[in-house]
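Every protein chain except one is present and positioned as in the full complex.
Let's turn to chain A:
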């Protein structure tokens, strides 16, 4: 059994296709692993045992009938609890949606099912994807499999922890300011935020519509690419969805190389707040890229210093409007409806009880920023900064093919350490936010352990919009070089649970 859970998605798919393993065996192995370790890790909010086995049986039946199987058929996956799943609870980590059973599948959910990917269940997350530690989940925190007293990143900490604890070989995350990449970095896994519009947002509960982007999480670059190809592509139900072919990500992941590539290092992604071991591993990664034939180019992107501030105006503004629908009228939690109270009072009581502190903080912030008289100074200025960031990226990509940086300034911090200090928490997304603001693509992959704490460090690779394939080309080369250097994948060094 242990062997099955350590396999990559690509290996599982090929073993199922060849008949060496059945999808049911693979699913059962992962369900058993979840049963064994998830009490400690708490990656899952809901495990759909029966549904997963039914999907697995269907895959085996298809194979028995001689039908052609897709490249990820029968591979188990952990789905972030932000995507709607027909008939399966979707909470977004919030009490306000406790007990809600969506009547429809998100486009992404549908694509996974159509590709015969086996959905094991729904993963824990910061409430409404607001957070960098998964501590903002209304259902309790998730532990980092490297050290269960530390955060697994956020908001997609459930997905990253599921990968790092071998509960699933694939997971789905969403990235509004770093919620795929930062969890990947602190758990020693791979996470990709595709170009904005690459993966449909239909059925993905909105936090900040102009920044939110679903993407693949995995333990290897190739696995992420295989998943990327399944979930990306135009969706007529999402007006912001890109109507163009998906970049050749799998091909890129199979042909990793940086020879002759120009790789940018941005001045602004360094300095105060960066942990020494993170800086050390990042510098080694740059040296590695050089040794693999890349040319390193220093870049100045002054607007990046404003990204975090602008982000904390735009994202809360949009969320204040997106979350207005949670009013206890049609679905989810309803508090105080005893026949004596007005609709307004019931709404107020429900929100008081149903939203956590961070969600309330951002709703208040956003409501304020959009108010008449403040709009220009806050939301308006933030949009201008956004334009400047986009221009800085455009200028940068005239000089380089990709940009690299640390994914997050520090390794996983202890649960509780930053819970009462929102600013400290927000700094975790310092390097990831500019990409969301500009809408281009980025990946995080492991680049070693910080010597001072022995915890994983993530290397971020940033590509221009629609050039997601470059992430995989560079990522695959870096991954191969590191694995060769270490003698094994980084995750092998994680303590066993």
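Quick notes on this one:
Definition applied: a residue touches a chain if its C-beta (ideal position, glycine included) is under 8 Å from a C-beta of that chain, and two chains touch if they have at least 3 such contacts; residues count from 1.
We adopt the following convention: contacts and distances are computed from a predicted model.
One chain of the complex is hidden; its UniProt record names it "Aspartyl/glutamyl-tRNA(Asn/Gln) amidotransferase subunit B", one of "Outer membrane lipoprotein-sorting protein", "Quaternary amine transport ATP-binding protein", "Aspartyl/glutamyl-tRNA(Asn/Gln) amidotransferase subunit B" or "Peptide ABC transporter".
The residue touching the chain not shown here, chosen from A:84, A:132, A:303 or A:411, is A:84. Screening A:25, A:318 or A:429 against the full complex identifies A:318 as the residue touching the chain left out.
Of the listed positions A:201, A:228 or A:362, the one in contact with the omitted chain in the full complex is A:201. Touching the omitted chain from chain A are residues 83-84, 90, 92, 97, 100, 102-104, 106, 201-206, 208-210, 236-240, 317-318, 320-321, 324-327, 329-331, 343-344, 347, 367, 370-372, 375, 379.
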